[in-house]
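Sending over a structure as structure tokens; questions will come in a sec.
Removed from the display is one protein chain of the complex; every other protein chain stays in position.
Labels run A and B following the written order; every chain starts at residue 1.
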Amino acid sequence: MTSITATTSYSVRSQQWREFWFYFSVSKTAVAGLVFLIGVVLMAIFADVISPHLPAEQYREFAEIPPAWMEGGQMRFFLGTDYAGRDMLSRIIHGARLSLIAGCIVVLMSASIGILLGLVAGFRGGWLETVIMRIMDTIMAVPGLLMALVLVAVLGPGLLNAMVAIAITYTPSFVRLTRASTLSELNKDYVTASKVAGAGPIRLMFISILPNCMAPLIVQGTLSFSTAILDTAALGFLGMGAQAPLPEWGTLIAENRDLMLSAPWTVTFPGIAILLAVLAINLMGDGLRDALDPKLKRS
Amino acid sequence: MALLEITNLTVEFATAHGSLRAVDQVSLSLDVGDIVAIVGESGSGKSVAMLALMGLLPWTATITADQMSFDGKDLLTMNAKQRRAIIGKDISMIFQEPMTSLNPCFNVEYQISEVLAQHFGGSRRSHKNRVIKLLEKVGIPAPETRLKAYPHQLSGGMSQRVMIAMMIACEPKLLIADEPTTALDVTIQAQILELLVELQQANGMALVLITHDMAVVAETADRVVVQYAGQQVEQRAVIELFNNPRHPYTEALLSALPEYAKEKTLNAIPGVVPGQLDRPAGCLFNPRCEHAQDLCRQKPPQRSEGILCHYPLPLKGATTDHVEASL
Partner (left out) sequence: MFKFLFKRLLVLVPVFFGVTLVAFGFIRALPGDPIEVLAGERGVSPERHAELMAQLGLDEPLWQQYFSYVGDVLQGDLGTSLITNRPVAEEFFELFPATAELAICAMLFAIILGIPAGIIAAVKRGTLVDQGIMSLSLAGYSMPIFWWGLLLIILFSNTLHLTPVSGRLSFLFEVEHVTGFMLIDSLFSDEEGAFKSALHHLVLPTIVLGTIPLAVIARQTRSAMLEVLSEDYVRTAKAKGLSPLRVIAVHALRNAMITVTTVIGLQVAVLLAGAILTETIFSWPGIGKWIIFSVFSRDYYAVQGGLLLIAGCVMVVNLTVDLLYGLINPRIVH
């Protein structure tokens, strides 16, 4: 008996996956984004193996070497070196690790807190909802980067604090989204049915309602992931995020800013890395939205 | 010469699953003063044929016809600009959903005077008196007070009246009404139909009434075209058709009417109109037809005497009692 239900639920799950993949794979650009992103993730995981040099190793005699294809370039330092003779390629590869981890943590933090607060607000209603929503309005009234800056001023500069600060500024959108979906799900028959069946509030919130509002949350999560990478880099660039020896992409641009005119590659490549990673995630996010949002599904 | 002459109009849509034939060799001839009803279930391509005439189909549609002319002008060869000079002026069309067919951002006066300014020139403001007269004509009380009203402030029936005023503003020779009463309350339905017939008689225009409601047909039209899955299955005068339906589909439609019910329960037609992917072989109606035979399942029928059927129902002696009794 149990095994039968297990297999059916398994096949329903795999059916859903297949349907999702069908709609997702319609968009070639979304698949391209996904493939590129997987590439970046692999690059981040195997950074130690792939990168030709240690990210912090300084080849003093080879400072400001241009990329290999330019005059004076060397194959050894494919994307050139910075002012201290560190290999740009290796630093960018290692930087992928920091950016991806930062993006993940920001999304995990803001989504988990946001979903929890949104569920509570939508489910409980009353004064609790009002308080939660007004707090979120307050956070939204201050431009995200400014809020993050102020928070970092309190917490002190550093990658971890920057992530916490950015996560706080992203929370309201998750709260609003979850609350809105919860409110619309609450009136549906299946919720009434499980209430009648005696399901407790926790069970209702997490087992009945939450899975049914996942689609917009996944899309929002993807979009937050890409903006989190951008904002971490922006804080790094302003000197309030990851600190100097760390090869975080925004920090790389900041530390080479003075070389911008004499050795433009030291600024150009980290920027391209950010742009491409964010672009890939956004492409994927668009595909996800089209595949998950039944309203926009192509007929 | 007829006002409107359509011969073998075919409309195909390009879709992800190949081409879909929504209208299949439809012909229609109309004179000034005619009221023709086109009947069929949803999905039978009634509106599509008329939208093709108006040039309102999306670019995915391919329109072919042996002839499509209006008032002596060939609609197939004319360019978009020439067609726009006719559309809204000599041929106009009102739609099923009055609430969504009016632009929510503009008031009544704007929307009606716009069409006057478009076809007769002059500024929108210069047509104000004409707009008031039109609103009066379609039975809107105190029209001056309604000029500045926005669509969301009007009821469904009122919106449809505004829509009609807008579409008869240029005194068209042909008015196409696409299910004009379907979205309205039953009491309002009769009023709107009455208004349409009244206007048709007063202006001497031709009226094409698209509907799925046989009762509406009986009350208004002179002639009926019955359409099924994009094909015309029968085209006849109303009284003849009601007394003596010759196509099994027409018979089935009629027997779904309360007046025609032979038993205590109404006869619904089983199944639905075939879509793009489940077209049967042979006659398109055969899976739902109670008279279907082997030939019907193998070979598409030829049209004879205006009826598209291998085995048309027999012709009865002419009596008109039945219809009149039911009206």
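Note that in this section contacts are C-beta pairs under 8 Å (C-beta built on N, C-alpha and C of every residue); 3 or more make two chains touch, one makes a residue touch a chain.
Because the structure is a prediction, the values reported are computed rather than measured.
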Residue among B:71, B:97, B:136 or B:240 that touches the chain left out of view: B:97
Of B:49, B:134, B:163 or B:269, which one is in contact with the hidden chain? B:163
Identified contact with the non-displayed chain, of A:70, A:150, A:202 or A:244: A:150
Return the single residue from B:26, B:86, B:134 or B:273 that touches the missing chain. B:86
Of A:51, A:181 or A:226, the one touching the omitted chain in the full complex: A:226
Logged for subunit B, residues touching the omitted partner chain are 54-56, 80, 84-89, 92-93, 95, 97, 100-107, 114-115, 118-119, 150, 152-153, 163, 166-167
Applying the definition given at the start, please give the residues of subunit A touching the unseen chain. 134-135, 137-138, 140-146, 149-150, 153-154, 156, 226, 230, 233-234, 237-240, 250, 253, 257, 260-261, 264, 267-268, 270-271, 274-275, 278-279, 282-283, 286
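Note that in this section only the chains that are shown with their structure count from here on.
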Centroid of subunit A to centroid of subunit B, CA atoms only: how many Å? 54
